[in-house]
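Below is one structure, written out as structure tokens; comments come after it.
Taken from a larger complex, these chains appear in their original positions, while the remainder are omitted.
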Amino acid sequence: MSLRIKVQHGFAGFDLDVDIDLPHGVSVLFGPSGSGKTTLINAVAGLLRPDHGRIAVDDWVLLDTTGRRNLAPHRRRIGYIFQDARLFPHLTVRQNLAYGRWFAPRDARVESMDRTVDLLGIGHLLARRPGTLSGGEKQRVAIGRALLSGPRLILADEPLAALDEARKAEILPYFERLRDEVAVPILYVSHASAEVARLATTVVALREGRVIACGPPAQVLGDVGVVGARGAASLLTARVVAHHADGLTELATGAGTLWLPRIGDAAGATLQVRIMAQDVILSRDRPVGLSALNILHGTISDLRLGDGPGAMVTLAVDEDRLSARITRRSVEAMGLAKGQTCHAVIKTVAVAPDDIGTGRPSPPSHD
Amino acid sequence: MGSDWASWLGPAEWQAVRLSIRVSFWATLASLPLGIFVAYALARWDFWGKQVLNGIVHLPLILPPVVTGYLLLITFGRRGPVGEFLDAWFGIVLSFRWTGAAVAAAIMAFPLMVRAIRLAIEAVDPKLEAAASTLGASRPWVFATVTLPLILPGIIAGSILAFAKAIGEFGATITFVSNIPGQTQTIPSAIYAFLQVPGGQDSATRLVIIAIIIAMAALLLSEYLARRVAKRVAGS
Amino acid sequence: AEDLTIFAAASLTNALDSVAEAWTAETGLAAIVSYAGSSALANQIQQGAPADIFISASVDWMDAVDSSGDLRQGTRRDILGNTLVLIAHGQDVTPVTIDENLDLAGMLGNDRLSMALVDAVPAGIYGKAALTSLGLWDSVEPLVAQSDNVRAALAFVALNEAPLGIVYATDAAVADNVSIIGTFPAGSHAPIIYPAAITAQSDSAHAEAFLDYLASDTARAIWQSYGFSVVE
């Protein structure tokens, strides 16, 4: 029980009504445009006083409308990365970055300026003022500014939306590090399901101001109603066995060996690997001669036919579930049914670095 | 100043010029903090009596200067309630001193200063202030580090308006602190005196030119400062 | 105090400056003069202004200061007089006799008669009184343009905005483009008097001496050179 948010707020034509209890780690807010993500985050930041509500980080109550408590934003020690960067136009990039540090208490753990600047690739911008920065440059400075303020809680509203894939891939691990090493709770808005899967300890799906799902990503992301069939994915627990000379890493899962492009973790580490349901091919017999290296096996625990041409087949592999999205035609042709054993073919390269989460904390409890 | 220059104006006139600059400078500078405060209150707060405050600020504009001067005289004069109090408790005497002239000029210029600063404050995006508060800045700090730098152009504009007005102020000053050479005779009072007598036009014209030069210098300086500030914000 | 501060009606500027200069040359003592409208000066003295001597252009304001107890008893005296004249624009003008038969309204036609404020400024008050006693007021009243001081009234005539005006002889004497075309008979208005007095709060040792000096021969010559008459 760590970040507890209970908020009711009405705008003309829009009602937000949320009551969630988020464990430590990264909670990703997920939902269509206008579903209330920014509104919710603003309430946590103290920039919006909701009609009713209570917001607390552990025992530290930020807001309680019944108890008349409403901590001013500057006492909440948050690092808020705004959807619209909101840099200070009269300060240089360097001064923008240093702004939060001025006000951080002496004992706050503040990131190193140099490292952050390096990571964000904004070293050459330090002397400039924000007026002429490009869209992505602004966003990167905004990320740096929030992270460098030594926050006790990070609010990130689509921080990476304006960035290219390569830059995203560089910055994402940083959030992971904050989550794992620094243990700062993070509330993160994202539209990108890769980001969600990679970072999230908990996923909160919003629609029209209500929570339609809240729980660990394996559960929420497997929910076709939430993410859509194309977004469905499973998370497999895997242990690093060895790194091989040809650049592949061998992992052991309950369903067999998994070969992935080299990953950073040392042998013995336990990981969560996200596998998109649409990347899995099924076969009754063990296929041979394929370029795909990973052939896992399991028992069909669930089989759901969609309205369209698709079907979702879930295999129980050890403790985990592995979903495959295939056509109904294949289900019929292969005669698949619950309880059968089956092989799952997964390409090594289908698993992107994004999809491997490191040292995820103990699975969150869902309230 | 070369001696040619100095002799172009008589010593009494030079005295008036020096005094005008001193009075206007202090009138502007001393009223700035209150001006910023009042402008902020009017722009951002909702409080009981806000419109009354707003009205009082505008009064010197609405009233003929003579009336303002008269009110100042009966309030801050040596026998006025406030004047007596200031004298007794703080030893501050305004009446018939240059400080009184500065007070008169400051009050006459106050509505101009407040309005300029208020417009600037209203143009500041509250979202930037909100961003500063999430970064740990308390209200006064937000004001000092975000609002204040962003309204600098407005403060400069307000100050130059106030300074120019103070240079030209006459009616309230002469009514409040009279027209005592070396004490309260500013450029406009001197001009007034010259215009009262036949043949005084030449001296009056000289003083008018001096007033224009002083105000223009201040104006150019303010434009230069405002431009620098604006450029910084625009980037590069 | 050594310095002497004199509050004087603005119309005395220059003349009084010359007198003060002469006094300084003779005695080595400084005299500072503050010129403003008589009303402003009177108000200021009533509010404790640091004036030693008050010279008013209006008997009424001197009375006001007197009755509020701000004058030193027994020091008030009338020092100067002035005359009221009718002026016209230009040099090339025919003099007129000012009496009941003067067709002032006819002379004006559609134009204006420039005066100081007829209910407020002394020159205007005297002028209105004179016109009234001559029976001319009613006919010219709608044509009067009033200014807040005599100099402004003079300016309208000097610039030929108004063809005729009523001002003090002292003002008319020196102005360009303006000629006196008649003098108002002395009996048509109350005498134009500049009273002077020492204020009650004065602690100057030289105030009496200066007041006396205003009536000295040197001073008389100066006054007269500026067109004032000196009260005997």
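For clarity, chains are labelled A, B and C in written order, and residue numbers in each chain start from 1.
Here is the rule we go by: a contact is a pair of C-beta atoms (placed from the backbone, for glycine too) under 8 Å apart; a residue touches a chain by one contact, two chains touch by 3 or more.
What you see is a predicted model; the values in this text were computed from it and never measured.
Participant: Jot down the chain formula for the full complex, using the labels you see.
Facilitator: Written as a formula in the shown labels, the complex is A x2, B x2, C x1.
Just so it is clear, only the chains that are shown with their structure count from here on.
Participant: How far is the middle of chain B from the middle of chain C, if each middle is the mean of its Cα atoms, in Å?
Facilitator: 34
Participant: Using Cα averages as centroids, what's the distance between chain A and chain B in whole Å?
Facilitator: Spacing between the chain centres: roughly 58 Å.
Participant: Taking the complex as given, what residues does chain C use to touch chain B?
Facilitator: Its residues touching chain B are 5, 7, 10-11, 13-15, 32-36, 40-41, 43-44, 46-50, 149, 151, 171, 173-175.
Participant: Of all residues in chain B, which touch chain A in the complex?
Facilitator: By the definition above, chain B touches chain A via 127-128, 130-139, 141-142, 145-146, 149-150, 232-236.
Participant: Mind pulling up the chain A residues that touch chain B in the complex?
Facilitator: Those in contact with chain B are residues 45-47, 72-74, 76-80, 82, 84, 86, 88-90, 99-100, 102-104, 128-133, 145-146, 149.
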